[in-house]
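Excluded from the complex is one protein chain; the other protein chains are retained at their positions.
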Amino acid sequence: MHRIFLNSIVLLVGLFAATASFADSSTAHDGVAPSAGNAAAAAAVEKKGFIADYDNIFIVKGGPEAKPTTEIKPLEWNWVDKLFYNPMGWINSFTDQLGPEVEQPIEFPHDRHAGDPGKVNPDGKTGDGINCMYCHTFARRSLTAGIPPLRKCIGCHQNIPSVRDTPRIVKLFEYWDAGKPIPWKKVHDLPDYVRFNHERHIQRFVFKQERPYKEVCGYCHGDVASMTVARRQRTLSMGFCVNCHKKNHSLDSTYTKAGHGPNDCFMCHK
Amino acid sequence: MTLKIKDDKPFLRDTSKMLWDGEPAHAEVKDMSPHISFAQITSDVVNSLENPRPIYWWAIAVCVFMIAVGVACEVYQYRTGLGVSNKSNTNVWGVYIASFVFWVGVSHAGTLLSALLHLTHSDWRKSVFRYAEAMTTFALMTAGLFVLVHLGRMWQVYYVMPYPNERGVWSNFQSPLVWDMFVIGTYLTCSSIFLYTGMIPDLAVFRDNIHDGWRKKLYTFLAMGWQGTDRHWRNFRVAYLTLSVYLIILAVSGHSVVSSDFAMSQQPGFHITSFPPYFVVGALYSGNAALITVFIVLRFMFRYEQYLNMDVLRKLVRLTFALAMIWTYLHLIEMATVWYGHDTAARDQLYFKATGAYAGWWWLFNFLAIVCPWVMAFRRWQTNLPVQMVLSLLLNVGMWLERWMIVAPTLGHSHYPWTFDFDQWPSFVQWGILFASFGWFALLILIFCKVFPAVSMYELKELNYARKVEAHHALVGEPATKGAH
Amino acid sequence: MSKRHLLALFDSFDEAGEAILELRKAKFKGFDTDHDMIIKSPIEHPEFERVLGPKPVHVQWFPLFGSLVGCTFLFILVSGAQANFFEQLKGGKPIVPIPINLVITYALFMLSGVFFTVLGLFVCAGLPARRVPLYTSRVLDDQIGVLVKADEATLPAIKAIFTKHKAVEFQEEAGK
Amino acid sequence: MSIANLLQNWSRYRDTHPYGGAKPHMGYKWAMAIDMDICTGCNACSVACYAENNLAVVGKEKFLNGKSMHWLRIERYWHDTPEPTDPLQLTAYTASGAGKHFPDQGAHFLPIMCQHCEAAPCETVCPVGATNHTQDGINSQIYNRCVGSRYCLVNCPYKVRYFNWYNYQDPATENVWPEPLNQQLNPDVTVRSKGVMEKCTFCVQRLRAVMVDARTEERLVREGEVQTACQQACMAGAISFGNMLNPDSRVGKQWIEQGVNIALDVQSKNEHVGDNTPKRGYRILENLRPYPSVMYLEQVRESSV
Partner (left out) sequence: MENNFNRRDFLKVLGWGGAAVTLSACGNTSVENGTEFVTSHSTEAMPEYAIPGVYVHFNSTCAQCDGGCSIFGRVREGRVLKLEGNPESPINKGKICGLGQAALQAHYNPDRITHPMLRKGDQGETITWDQAFALIKDKLTGVEGGEVAFLTGATSGHTGALLKNYVDALGSAKHYAYEAVTPTVVRAANKKSYGVEMPRLHIDKARVVVSFGADFLGAWVSPVNFTQQYAKFRKGSDGMRGVLVQVESKMTLTGANADRWLCIRPGTEGIYALGLINALGAKGFKVPATAATIARDYTAERVVQETGVSAEHTEKLVAILMQRTPSLVLVGTAAEGYAHGSENAAAITLLNHVLGNVGKTMVYPASVPFPQIEPKAGGRNTLHALSDDMKQGKVKVLFTYGSNPVFTSNPSVEFKENLQKVPFKVVLTHYRDETAMEADLVLPLDSVLEDWGSSVPEYMAETAQINIQQALSERLYPETRGFGDVLLALLKQRRPAEYDKYEDFYAYLRNAMVTNKVALGASSGTSDDIFWRDTVSRGIIKLPATTAKVSGKLAAIPSLAKLTLPNAFAVDEAYPFHLIPYTSAHVRDGRHANIPWLQESPDPITTIVWDSWIEIHPTTAIKLGVVEGDIVEVASRSGAIKVMVYVFKGIHPDAVSIPMGYGHEAMGRYAKNVGSNVFKILDSIFDRETGELALHETRVKVTKTGQKVRIVKDEGPYGGGQAGKRIALRKTTDKVNLSKEV
């Protein structure tokens, strides 16, 4: 209900904002075309030499000659956009985006496993600094990040006698002995008609751009290393995805190595 | 002698027993008497709201039953899927879209009477335009329901609205359906505003004449403190005139856009440039026919014999006949252009209508919509209530069939021969919802007429005053001036 | 000097008109017919304009303004939305198609025109209005009321004029 | 958006598909060519499509009522005597049963699926923008956006869109995937619920999978890297599919060879020499100017027997 209310307020605000956008033409320029970013984008387009070859296809077939493509200014989100064209996305950034607390069969301490070894957790222990992809091993090669197999837990824990008798580990071994997988509950669940690809994001940001994995994973999942049971930190709604994909996204995007996410609906919905 | 707006001659309400002007009791009221007083008009209208004939309540009950049938059908369809309406991948549209167009069409008569004839100073419209205007609003509301019923996922209908949303997604402004949403929404809003604005002086009268209850509060609120001062009237006249102009444009553009739902598509048989005028005139035609039906019903139900009188009916009927002829011309033109055109697909389509699976219905519609209105050309039947009642209903059926014949056979015979000629008889669900729409529309009209003035008091008084002036001038032997208005 | 209201009710437009005409000619002190006199009638009576003198109406400027602003606003809104939502490519059509946007623009041209007309009516006619003193429902029914506001001293003279022109009834504010 | 953006990029926003100036699809233009001389009409492609795209089997009654869901249908035509083009004659001709005249030169099988028109009539009329043109030249259909106005189907000249009249996976009513048949459902493809339109997507789930891989490897998709389900199944190899802009692609070569230009509605080969050109390529209902992306190659029948 409050969303509807907010929406209507925003709609009203938007009326004024649109009027304001008349005056926006000069200020928006700053947001739209930072010279450095623009040059990089232009360079990225130029590097795609092979596309020029494809251009000839139309000419060979007697089609209308292609005009040289006018390079489009990458879209940046200025305040008009935030306020008027995607206000809910903007408002969501202020509101509580936390997901519900999920009770798991075993209260898995992410902080103990993935936390910073130098940092002391609330339970008085430090983390082990394990890479997310050590357990969620499929993230870099599949759509799904995957829940680690029970074998993986046991693989380490049977060699860690010090915690063998703690309640959680006892429970873990109960499952193992019974030969049953642990019925983890889903924390980050998208609707069935959305298909998010972990592989592509990990490949690009972790392996190509060599950003720290914590930053990359944490962009959507939050600082899981500081939690025990993981909890959703972002709305993970469509606006969340779209806002990111719109950054530096130009109309002439190919699916090669332009610096932005693809924007067509068929990418996620199919 | 100065002309008084109060008349001292007694006006005897009960036309069934008594006479006025010395005519026998069984005679029809030919025209509004100039001797009727302003106060009489006020009290007539107020009283008719309070005491309709008992059949009013029966009519309400019937309407509720009709709606219940439709609601049951819709619940079934909603739960099971649109498949229960028995459409197919070839005949994707059906009764719903036909009825949508029909109801949008019905709405046009109100605009014609209230706005167009207002501009042309046609006095006779004054007694009928109010309920006609209400019909505009309610017909549009009914049409809107058909859009909902028609959608595969009506619970997602808000996707059509362009509103700033979290997803950053907009509706497709290139789609005629979105134009529809804009234009029909505008039309509905504006016609409601027009209806309300025109009602303000009358609401003030109600405010003054009804002394307690929720209605008093309602009228007090809605009358906005109207006191009939010269300033009020002066501005009201200009504003009302301006609104009339807007409404006429809206009506024309509204139905043109509805026609563009069809005309903008590639479907042969839809893809016709003459569709907008054809649709607009067809709308006026069918709307006027519906107006006659409602005229006769209201006249009886609310004892409006004095105001919804034979003179008005005659003019309505003549207007309808004129529109029928214009429509017939456009209908023939449409067929002729298809006939002479080079678009073989459209020609093929026309042949299919005349000879294919829907041929019977097509010919029936042609008979009802082209031949039947000729009865209206005969003076002796123009004021014959039973004849006009039946005739107006037949014309409505005919014009509904016209819309159905635009939708159903056309879709059954498009560009692609493999899918040709599927004839899909609509299931009871489609018929049930169509049936209910009439109940819904009638219910709204009945409630409106019970709560709001179904005939415009101040305009009637103006008309009455004009008559008085005429009568006065006739009496004193002076030519009547046009200054009465 | 305090001012008081007087309402005279007439049965005939002609009589009321003549009374007003005479009142305008009389030119009482502290009584300006343009401001202190209000005619109330059940129907609109154009002849009153002759007797009341020129009273300009400004309602028509509202729809003009409204329509122009509305359609401009909508055109920008729609074009902007299309440009903003450019992943929604439509085969064969440009991303911002002008003729198509004009259709929608046209609808808002009229919608905002109508809104502003009503707004104009309310502003110009002073609606919603409080009831002026000496209101009687009969002026909406079948009598013409002439409400004047004048100095107590002039009221009898005015009343005399009304009586002369066959006013059927008077209502006066109680004295202070 | 802002006014600034609108003004700055104005010329770009006025570009049209596909005959406007700059090409919206850079790098990719998926297209198909179907050789009807070797298509035997065996229906393998159609069944493969059912398997790949979670198509509902609607059953006898609904099939009868025209609610079938085959995204790829095989149409069978007879060519005995040329049909009259004049509708009046044609009506008489069909009424006389002559239209069913039997040909002793066999039937003509035409596999028809969504033609992925470059100027798709369906796209412009969708009120909610559920069907759009992707930049790689596919006519997309976003099921979760669809509200089911069915206007797209009305406007589709080929009638290759299919509407979900029922909730085909609803266990209570119309379940067409009873346990364990539902385990076959392709998880990459959404199972459509009631009230949405669906159609051939050129197996977009396969395309997007290889395109994502190609992006990761910073290259374009290579010829032969991806096949649609129908193409993969076609025993005669009548269906070829690929990126038309790729000079290596078979489909692009075929289009060029057959003299069919995607951006023209009257092909130059037909303009000059009429229909007697030795080239076989044509597009169905090209004259309506939807600029379809599927080229058909005419069937050939030997006249010397």
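Note that the chains are named A, B, C and D in the order they appear, and that numbering of residues resets to 1 at the start of each chain.
As a working rule, a residue touches a chain if its C-beta (ideal position, glycine included) is under 8 Å from a C-beta of that chain, and two chains touch if they have at least 3 such contacts.
Bear in mind the structure is a predicted one, so any value in this text is a computation, not a measurement.
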{"item": "Omitted chain's touching partners, listed by label", "value": "A, B, D"}
{"item": "Among D:I3, D:C156 or D:V189, residue touching the chain not depicted", "value": "D:V189"}
{"item": "Per the touch definition above, residue among B:D44, B:E166 or B:D261 touching the missing chain", "value": "B:E166"}
{"item": "Of D:A31, D:C234, D:I262 or D:V294, the one touching the omitted chain in the full complex", "value": "D:C234"}
{"item": "Residues of subunit D in contact with the chain not shown", "value": "36-38, 40-44, 46-48, 50-52, 54, 57-60, 63-64, 68, 70, 73-79, 83-86, 90, 94, 97, 99-110, 143-144, 169, 176-187, 189-193, 196, 229, 232-238, 250, 253-254, 257, 278, 280, 282, 284-286, 296, 298-305"}
{"item": "For subunit A, the residues touching the chain missing from this view", "value": "99-100, 102-103, 138, 141-144, 146-151, 154, 158, 176, 179-194, 232, 235-238"}
{"item": "Residues of subunit B in contact with the chain not shown", "value": "90, 153, 155-156, 165-167, 344-345, 348, 357, 415-423"}
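Here, only the chains that are shown with their structure count from here on.
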{"item": "A-D or C-D, whichever has more C-beta pairs in contact", "value": "A-D"}
{"item": "Centre-to-centre distance between subunit D and subunit C (centres being mean Cα positions), rounded to whole Å", "value": "62"}
{"item": "Whole-Å gap between the CA centroids of subunit A and subunit C", "value": "60"}
{"item": "Whole-Å gap separating subunit B and subunit C, where each centre is the average of the chain's CA atoms", "value": "30"}
{"item": "Where subunit B touches two or more other chains, by residue", "value": "168-170, 172, 174, 178"}
{"item": "Per-residue multi-chain contacts in subunit A, two or more chains", "value": "21, 75, 81, 84-85, 251, 264-265"}
{"item": "Residue numbers on subunit D that touch subunit A, as the complex places them", "value": "1-5, 7-9, 11-12, 19, 21-24, 26-28, 132, 134-136, 138, 140, 142-145, 188-190, 201, 204-205, 208, 211-212, 214-216, 218-220, 244-247, 252, 255-256, 261-264, 268"}
{"item": "Footprint of subunit D on subunit A - complex, ascending", "value": "21-22, 24-26, 28-29, 32, 48, 50-51, 53-55, 57-58, 60-64, 66-70, 72-73, 75, 78, 80-81, 84-85, 191-193, 195, 197, 199-200, 203-204, 251-257, 264-267, 269-270"}
{"item": "Subunit B to subunit C touching residues, read off their complex", "value": "2-6, 37-39, 42, 162, 168-170, 172-174, 178-179, 182-183, 185-186, 189-190, 193-194, 197, 200-201, 204-205, 208-209, 224-239, 242-243, 246, 249-250, 253, 257, 260, 458-459, 461-462, 465, 483, 485"}
